[in-house]
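My structure is below; once you've seen it, I'll send some questions.
Every protein chain but one is kept in place in this view of the complex.
Labels A, B and C are assigned to the chains in the order they are written; within every chain, residues are numbered from 1.
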Amino acid sequence: MSTFGQVFRVTTYGESHCRSVGCIVDGCPPGMALTEDDVQPQLSRRRPGQSNLTTPVAPTQRDEKDRVEIQSGIECGVTLGTPIAMVVRNQDHRPHDYTETDLYPRPSHADWTYIQKYAVKASSGGGRASARETIGRVAAAGIAEKYLKLAYGIEIVAFVSSVGKACMPFIHAQDGAGAKSKAILDDFYTMLSKISRSDVDADMVRCPDAACCEEMRKEILEAKAENDSVGGTVTCVIRGLPAGLGEPCFDKLEAKLAHAMLSIPATKGFEIGSGFRGTTMRGHEHNDPWIKRDAAGNDRALGTATNNSGGVQGGISNGEPVYFRVAFKPPATISRNQETCTYDGVSGVLATRGRHDPCVVPRAVPIVEAMAALTIMDALMVQAARQHTAGRLPAIPLQPSMSGKAPAPNAAGTEGALAEATE
Amino acid sequence: MSTFGQVFRVTTYGESHCRSVGCIVDGCPPGMALTEDDVQPQLSRRRPGQSNLTTPVAPTQRDEKDRVEIQSGIECGVTLGTPIAMVVRNQDHRPHDYTETDLYPRPSHADWTYIQKYAVKASSGGGRASARETIGRVAAAGIAEKYLKLAYGIEIVAFVSSVGKACMPFIHAQDGAGAKSKAILDDFYTMLSKISRSDVDADMVRCPDAACCEEMRKEILEAKAENDSVGGTVTCVIRGLPAGLGEPCFDKLEAKLAHAMLSIPATKGFEIGSGFRGTTMRGHEHNDPWIKRDAAGNDRALGTATNNSGGVQGGISNGEPVYFRVAFKPPATISRNQETCTYDGVSGVLATRGRHDPCVVPRAVPIVEAMAALTIMDALMVQAARQHTAGRLPAIPLQPSMSGKAPAPNAAGTEGALAEATE
Amino acid sequence: MSTFGQVFRVTTYGESHCRSVGCIVDGCPPGMALTEDDVQPQLSRRRPGQSNLTTPVAPTQRDEKDRVEIQSGIECGVTLGTPIAMVVRNQDHRPHDYTETDLYPRPSHADWTYIQKYAVKASSGGGRASARETIGRVAAAGIAEKYLKLAYGIEIVAFVSSVGKACMPFIHAQDGAGAKSKAILDDFYTMLSKISRSDVDADMVRCPDAACCEEMRKEILEAKAENDSVGGTVTCVIRGLPAGLGEPCFDKLEAKLAHAMLSIPATKGFEIGSGFRGTTMRGHEHNDPWIKRDAAGNDRALGTATNNSGGVQGGISNGEPVYFRVAFKPPATISRNQETCTYDGVSGVLATRGRHDPCVVPRAVPIVEAMAALTIMDALMVQAARQHTAGRLPAIPLQPSMSGKAPAPNAAGTEGALAEATE
Partner (left out) sequence: MSTFGQVFRVTTYGESHCRSVGCIVDGCPPGMALTEDDVQPQLSRRRPGQSNLTTPVAPTQRDEKDRVEIQSGIECGVTLGTPIAMVVRNQDHRPHDYTETDLYPRPSHADWTYIQKYAVKASSGGGRASARETIGRVAAAGIAEKYLKLAYGIEIVAFVSSVGKACMPFIHAQDGAGAKSKAILDDFYTMLSKISRSDVDADMVRCPDAACCEEMRKEILEAKAENDSVGGTVTCVIRGLPAGLGEPCFDKLEAKLAHAMLSIPATKGFEIGSGFRGTTMRGHEHNDPWIKRDAAGNDRALGTATNNSGGVQGGISNGEPVYFRVAFKPPATISRNQETCTYDGVSGVLATRGRHDPCVVPRAVPIVEAMAALTIMDALMVQAARQHTAGRLPAIPLQPSMSGKAPAPNAAGTEGALAEATE
C-alpha cells in the first residue's frame, strides 16, 4: 500500500493533478535539527524541467516549483519525534476534459490496470501512477538522509550508469576476467569509494564518466529527435553503513532494497553486488576473502578484499560499501502515434499528444537515493531496537563456535568431530 | 523479520541444526481441502540429495526425509481458517564442537555478519542463514498454491534458465532485434505459455531446453570436478493471474516479487519482463500494444500483443503471464582451501571441509515458485478486500475520462481542452 | 505509532500549534461519492467552543474553524481508491514563549512523559498529546462512516452516559436483578435500538435522557464554578453490523475496539456488553440464548434473546448491536493553583492559567464514534478478503459437527461418543 517501513514509516499521498502531493513520516528520531532547506535540494534535483535532456522546459509546459511545506513534527527547527507531514502543492489540479485520446488506454501505462483494480481512475496524467507520486518519498528521504549523515556519516550517491546502449565500462567489464577488465573494475570500485553528488551533477546526464556521458547524451537526443524514448540504469552506492543491518529471513537488506527500488515507477530490474554477472562466476572467484580492517575504535575489525557481495552477506550488511543497479524501461509516453486498441477492443491509432520526456534516468537519480535512504533508516532503527535491548542483558560465556572467539589454549570442547553441515 | 504478507501471512522458524524447522500460515481461506500430501511434493523437490548434480548423495552425508507434519488449522482434511502450523524435523540437532576451521568466518557466508548483528551465532551449518530455512516457505506455499489452482486456475512454473555461462537462448536473444532474435523470443513466449513442472523435472538440471541442459550439466560437473561451485538463474512464469493485483505505490506487484525473491538465500538480482535488456530498447518498441482478448465471461477484454511489461503495469497485474528471472550466485561453500583471515584478523588458510553442492539452482526452482505463490496469494486477498467492499457501493456515473468508457454521442464534457500532463 | 488499521489504514499527524493537523486514509474503497461535506459535520461536532458547557466560548479565546481540505484521492467527487489526504489548518502556530509556568510539568498531563520519551516536547499546548490530534481521526472516520452507511446500513451512535456522579439509570440497574432493574434495562436496549445523533444533539450535554441530562449539566456547571473539572463516560452502539467481523485470536473485535478507545486522550477504561457488571452475574443468567431471527434474504437466521455479550462472541460479531462504554477522566487542566514540583524537583505551586474546559465528554462523543467507525471499517475489509477468497473454492461436504448443519436421518457418524472438551 502507501506505507513503507516498520519503525521509520513513510506514508505518501497524491496524484498528478490533485491539490497536493506529500507524505507523513512517522518514527523520526527526536532532537534533530531540521528545516525545509534540508528537504528541498533533493526535491529540486528530482523536479522535471531541469534541462532540455529530460522534460521539455518551455515555461508554458512545465513550471512546477515543488516547494515543500513542513506541517508538523518540528518546532523551532528541531524534530519532536512526532509525525512530520509534508505538503507540495500541485500547480494544476483541474479535472481533465474528455478527448478522443481517452478512448484508448495508453500502451504500457497504468490506465487499463488502474481501471481493472479500482474500476475508476484519475482523469488526467498518470494519477497515482505518475512520477509525481515520488515527491513524497524524496521529501521523506531528506529527513532520513540528514539523520544518516549526522549520526553515522552514511553517504548515498546514485548516478546514471547506462542510457540505452551507452553504458559505463564496468557493466560489461564485469563479464570478462582479463587484465583489462580487472583494471576497469578497480577503477569502478575506486569511483564508488569517493563519488559525490556534485560529481554526479557536473553534467545533467548525471553520469560521472565524461566520455560515456557524451554517448548517453547522444542516445537521449537521438530518441528525442525521433519522438521516441530510451531507458537506462542507475547505480547507487551507500558508504559508511555499519555492519549488522537487515533482518533475516524475509527482510534481508537486499530484499528490502529490491522492494524499495522496484516500487519506483518504470523500474524493471535490480541487482546487488555482482548481480546477474555474478551468476557466471565460479565460487572461488566470487567469494570475498576476509581481511583485517583499520577500524579505529570499533570491533568491526574485518573487511573484504573484494566486494562481489555488494556489502551484504546472509541479508546483513558487512560494513563494506553497498552498491546496486536499477533498470528503468524507456518511458511509455512517446510523441508518436501508436497502433493499439480502445477500451472497447476496437483497433485504432492513439495519436500523439504533446512533447514528452525522452529519458527519465537522470531525474531518477535522487529517487533511487531516496528509496535507499528510507530502507537504510528503517533497518538502522530495527537493529537499534535489538542491539540496545540485547546490550542490557548480563554477559554470558559463549561457546567458541558460537562467538567467533577462539577458545583459550587447553580449553575443553575443541576436539570434537565436525558435524557435517552443508546446508 | 520472519513474517511475510499482509493478509495471508507466513512466519517461519528454524536453523539448520535445531529441533525442527517450519512455519505458521495465518489467514488461509477456510473450507479448502488440505492434507500433508498437498504440501509434501514441493518439499521433496526442494530436498537436497536428489541427484549427483547438486548435493552429494552418499547416504551417510545426506539423508534428510523432510516429512511435513501439519499441527493445526485443519480438521477432517478441511482448512478451518485458523493458523496452520507445520513442522519438519531436523535429523541432526547436536550443537557443533569447535574445530580449527571455526577460527575463520567463512568467506561470503553469513558467519561474520550474524555475529555483528546478534553477537552470537548458531555453532553449526548455516544456522538461520542455511537454505534449510526455506523449508517453512515451501511448506506454506504448498497451501497457497493449492488455493491459487483451485480458485483461479493459476499456475506457477519455474525453471533453470542459466548455469554459469550456459544459458537459454532467450536471454541473449533479447538484446538483439533481428529476425533470428524474434524467432527465439517467439519460442520463449510460447514455452512460457505451456511449460509444466513435469517438463521441468524431465532432467534433474531442471532446464526445459534439452541442448542447453547438457551444457549446464557440463558446467556443474566441471565445477564439481574442480572442487568449485557455479551460479545461475531461475526464470519463473505465473499464468492465469487475474488483472488488478498489486498495491501502489510501495507494494507494486513487481516490488513484492523482488522482495520475495531477494529474500531467498544466495540471490543477487531480479528482473521482470524485459528487465535489464529492456533498458536498451526504445519506447516505441518496448510499449506493449493493446489487443482485444477472447475472454469468455469476463470483462478483461484486453490483452497485450507483446509482453515486455512482464504482466504488470503501474505495479498492477494486467492479466498477461507474469515472468521474471532471479540471479543466484555460486554457492559460497566450496571444497577448496581459501586464503582469508580469522575473526581476529590473522591471515591464514581456511581448509576445505567435506564435499559440497556445486550448484543450487536446480533445487532453487521450487523455492522461487514458493515465494511467487506467497506473494500472489497475499496480493489476491488484499485485492479481494478492496474489490468486494467496493462492490457493495451503489453505482455512480463516472466521467468518461475516469472510467475508460466512451461518452454517449452528444454528451457534454467531450470538447474541453486537454490538460497537459506529462508527469 | 500514528497508523491504525491493517487494510483500511489511517495515519494522522499534527500537534496543537503546528501548521496543520490531518491524516492520510489509505485503502478506501474506490468508486464512492465523497466530498468535504461528508467529513465536516463530525469535525464540527468535535470542535471546541460549541457551548458554554465545554470549552469557554468567548471569541477571543476560541475561534477554530476546523475546515477540512481534501488533498488527494478523489476526483469529481468520487474516491479513486488511492490515499486520501486531509488537512485542517491550525489558527495559531507560533512557538510558545517561556514563562514561569513552564518550570512545572503539569500534573497528569503529558509534559513530563513526552520529555522522558523524546527528550524534547512541543513548547505549547498539549503538542501531540492535545485533543487536537483527534481531528485527523474524526476526518478519516467521516469517510469510513459514509462507506458503512452506504454499503451496509451500519449506524454508529454515541452519547454521554454519565458525568461525574450523574449517570443514566442503566449503569446501576445492571447490577441488580429485580423487576425494576429489568424494566430499566429493557428501556436501555430499546433506546440502543433506535437512538440517533440528532436525538443525542438535542441537548449540548449529549445525553438522551432528559432528566439525567439536567443532573449532568449541574455537575458540569458546579465543576466549572469551582474552577474544577469532571469526568464521565460515553456509551456507543453500532447497529446493522454483519456477523463475522473480528479476527481471532489477537484482533478480536472487542480487542480492537478497546485499543481504539483507549487511544483517545483522557480515557481510562472500556467495557463491552455486560462489562464489569457482568463479572457479578452467574453463567446461566449471563448466557444469551439463541433465537430465530427475521432476517430477510440472508442466512444469519439467528439472534440472541438478551445481549450481555455486547454483540460479540469469541471475538467475532454476531449480528446483534455492539455496544460499549468508555471512561474519561476529569480533564487535567484546571483553573486552580496546584501544589506540585518543578522539572528540577523543587516543590512549588503551579499557578492557574486561563479558563478551561470543565468536561470533555460531550465533545468526546464524535471521537468515540470515529474510532468505532475506523475499527469496523478495517474489520469489514479484512473479513471481505477472507470471505471472497473462500467463496471461490469448490464446495466440499463438511461433517455435521463442523458445519452446524444436522446430518441427514440415518447418516453415519452421529452416534460416536462425545469427546470431553471443557477448555
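Going forward, a contact is a pair of C-beta atoms (placed from the backbone, for glycine too) under 8 Å apart; a residue touches a chain by one contact, two chains touch by 3 or more.
Here the structure is a predicted model, which means the values were calculated and not measured.
K.L.:
Who touches the missing chain here, C:S44, C:S181 or C:S401?
P.N.:
Spelled out, the listed residue whose C-beta touches the missing chain is C:S401.
K.L.:
Just to verify: which one of C:C18, C:A131, C:A158 or C:M191 makes contact with the chain not shown?
P.N.:
Selected residue, touching the omitted chain: C:A131.
K.L.:
Which residue among B:D26, B:E271 or B:E320 touches the omitted chain?
P.N.:
Of these options, the touching residue for the absent chain is B:D26.
K.L.:
List every residue of subunit B that touches the chain not included in the displayed model.
P.N.:
The missing chain touches subunit B at positions 1-3, 9, 11-15, 17-22, 24, 26-27, 30-31, 69-76, 78-85, 87, 95, 117-123, 127-128.
K.L.:
Take the complete complex as the reference. Which residues in subunit A touch the chain that isn't displayed?
P.N.:
6-7, 27, 29-33, 75-76, 78, 81-82, 147, 150-152, 248, 380-382, 384-390, 392-396, 398-399, 402
Criterion: only the chains that are shown with their structure count from here on.
K.L.:
Hey, how far is the Cα centre of subunit B from the one of subunit C, in Å?
P.N.:
So the centroids are 43 Å from each other.
K.L.:
At what distance in angstrom does the C-alpha mean of subunit B lie from that of subunit A?
P.N.:
Taking the mean C-alpha position of each chain, the two centres sit 22 Å apart.
K.L.:
Which subunit A residues reach two or more other chains?
P.N.:
Correct list: 1-3, 12, 17, 95, 117-123, 128.
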